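Missing here is one protein chain; the remaining ones are kept as they sit in the complex.
The first chain written gets the first letter, and so on, giving A and B; residue counts start at 1 in each chain.
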Amino acid sequence: MPGDPVAAIAARMAQGMSNATGVQAVYEQYTELFGTDKPIPEQFVIYLRNVLRGDFGYSISQYPRTVGDVISSSIGWTLMLQLPAILVGWILGNLLGALAAYIRKGFDRVLMPASLFLSNLPAFGMAVILLVIFAVNLKWFPTSGGYDYAMVPSASWEFMWSVIVHYQLPFWSIVLITIGGQAIGMRSMAIYELNADYVKYARFLGVKDSKIIRYVFRNAMLPQITGLALSIGTMVSGALVAEIIFSYPGLGNTILTAVRGGDYPLISATTLIITWMVLLAFFSLEILYGLIDPRIKAAQSE
Amino acid sequence: MRYMLGQIFSSVRFRIGFSIFAFILLTVLIYPLIITEPPLKTISRGTFLSPGIYVNVYDSIGFSPQYTLLLDGAAERRIAAKLNADDRASMKEWLVKAGLPEESIDTQDTAALLEVWHANFDPTIRLPGMTNADRNYYIRLNTALDGLLATEGATIAVPDATTGALKEQAVVDQTSYVNIYEVPNSRVFPLGTDNFGRDVLTELVAATGVSLIIGFVAGTVATVIGLLLGLISGFLGGFVDDAIIFVTNLFTVIPSFIILILITFSIGQDKRGAITIAVVIGLTSWVWTTRAVRAQVISLRNRDHVNLSRLSGHSTAYILMADIFPYIASYVVMAFILQVSSGILAEAGLSILGLGPRTTEVPTLGLMMNWGMIYQAHILGKWWAYFPVILVIALITFSLNLMQTGLDRVFNPTLRE
Partner (left out) sequence: MTTPMTRAMLEVNELTTRYITRFRESIYAVDHVSLSVGDGKSLGIAGESGCGKSTLALSLIGYYFPPLHYTSGEIIIDGRTITGMDPDEVRKTILGREISYIPQAAMNALNPTQRIIHFIEDVVLAHHPGTPKKEIYERARERFELLGLPASVLQKYPVELSGGMKQRTVIATSVILSPKVLIADEPSSALDVTSQKMVIKMILDLMDKGIIKSLVFITHELPLLYNVTDDIMVMYAGQVVEIGSADEIVFDSVHPYTRALMGSIIVPEKGLRDVKLTAIPGTPPNLKNPPSGCRFADRCKYVRPECRVAPVDLHETASGRVYRCIIPEQELRTLYEHEKR
């Protein structure tokens, strides 16, 4: 079988063995371990059963580590990076979009084409540009990794500081990418709300502009939660690629090593985990939205 | 039709987007007619040659007519290129460490500096705090200083075949020049070469073409599937609608990029051609078109003209094509434009993960980006190997999105401000 990943491990393990039967024995031992000696449908059923028990098997490229072990060491980095970055980007984007809708002239004219261009920049493009400017040229931040490789992970201040320094560039590149699209959505939403009848009515009853802006911002922002829920999959995908650019020790690099190592168990488990994370985020956001927007509550009770 | 085109082109956004896109498209079409070299041909030995004009040295000494030009400051520039400010500071540092008074060294006066240097420098001395690397640097620097202030020309000599003695063949004066156009061999690399020694510009143009085709194929596949499912689901309703909408919802929340990773990974490197990748991208990105088309069809299916058509006994296929499609055509076009741009981005993302088209046939924007990253062009400061790629991707998606929003404003007057 060409490109057989198990054969690759067996060859690695059998290095230095001279007799053919010994090599063959090693190969058989590993095909049994990975279950590739059984027919494909049976392999699939076994795999499904194991996954349901939370057992993803052994990683091929990082043998003898298990898939669960590889993923659990990287998932935390991805969560810690992407969750705050997407949230911060979403909030900043909404603020800027609302501001652009409110101020319009000048500000709008500069900010909108800029965010339109920004939002069209692929996530990896933004990552590379930030990396070149701030890590390679200005040398303010390190170019890669989640912490200084000379350090051993510990609860010390130095290690924390190293993590924080390594965190900045990946974080801000995800934030900047998120801002663009959100600002554009928020701006058109806010312009629509600013022209709503309730704005006019509140003005005619003498309600302060600052109060009215608050109404508009809130009403325009609520649907943006659904917008976030719908685009979270795309955002996470982009952020995973950005992680790779920075060699951040998260799931993005796990996928990369899995692809390079032809590691089937690892790649299926990683994609499964990411899908679950996205689904979880999606449903949490939908539930949150249903709880805080009275328009939805009323529609449901009807 | 003419009126509609006039309407569309009256939108500033559309005009800007269209101009950028047309420029890129024309470049992709015309460039290969002028430069016919294959884009993946390795031209240079050594990687990442920087952008510039490369002139054959052998030709310029041997065959081209030489001219004498008397340019002001030529000698200073020559010296500055060989001995820069950092080198001068290092020399001063050595001399001070060797015990010379600091104020006696003037780094600006090249002749004086060299005189002090030659009088004092001794490669065998090891000064305190000097590493091996430092010492080697000073030895290299010292060698480079030879002939720095020379005013005579460089002599070219060849060994005699029998005696082995060097025989003078030509002298190149410091005031000798050649005309680049008269040198038989020269080559322009506007964007340098990449890690494999290929011309980046030629490669980039070809990659843009392939990426556009990938986007176009992906967009077409996604639009056709999305349109068909949307039409069927919206028009027929009932169980078919429920089934389609269930699948659509499922694909909405599962990130399509993740599905893409799984599929392309399973296909395997050897079987992944550019078109295969494009079709797979198309197969995973029809969801939004389906949703948009379905919503439109539902609002249309009970309009009077549709009911009339139904009463006159027209078939479902006829009604869909004649009575419904014209109303949703503008949405389909807009969705298609977005699909093209997201298709190009998806290919780039996949290629960076190493899941792009196989690398031996055609370049794509994603593959170029991938090569640049693997060979660390960004960390080595070789901007020409990755920045133009990012710029082209951004310009293509930017122009397509501008065209889309421009169209949106023409077709949905409520969005106009």
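Keep in mind that, in the parts below, contacts are C-beta pairs under 8 Å (C-beta built on N, C-alpha and C of every residue); 3 or more make two chains touch, one makes a residue touch a chain.
This structure is a prediction, so every number in the text was calculated from the model and none was measured.
From the touch rule at the top of the page, work out which displayed chains the omitted chain touches.
Counting the whole assembly, the omitted chain is in touch with A.
Determine which one of A:49, A:203 or A:260 touches the chain that has been left out.
From the options A:49, A:203 or A:260, the contact with the absent chain belongs to A:203.
Give the residue, chosen from A:219, A:237 or A:268, that touches the chain omitted from the document.
Reading the full complex, the residue touching the unseen chain is A:219.
What is the set of chain A residues that contact the non-displayed chain in the whole complex?
196-198, 200-208, 211, 215, 218-219, 222, 293-295, 297-299
Everything below uses one rule, namely that only the chains that are shown with their structure count from here on.
Show me the residue ranges of chain B that touch chain A in the complex, using the header's touch definition.
Contact set of chain B toward chain A: 252-258, 261-262, 265, 268, 341, 345, 348-349, 352-355, 369, 373, 378-379, 381, 383, 386-387, 390, 393-394, 397-398, 401-402, 415, 417.
Please name which positions on chain A make contact with chain B in the complex.
3, 116-117, 120-122, 124-125, 128-129, 131-132, 136-137, 143, 188, 191, 230, 233-234, 236-238, 240-241, 244-245, 255-256, 259-260, 267-268, 271, 274-275, 278-279, 282
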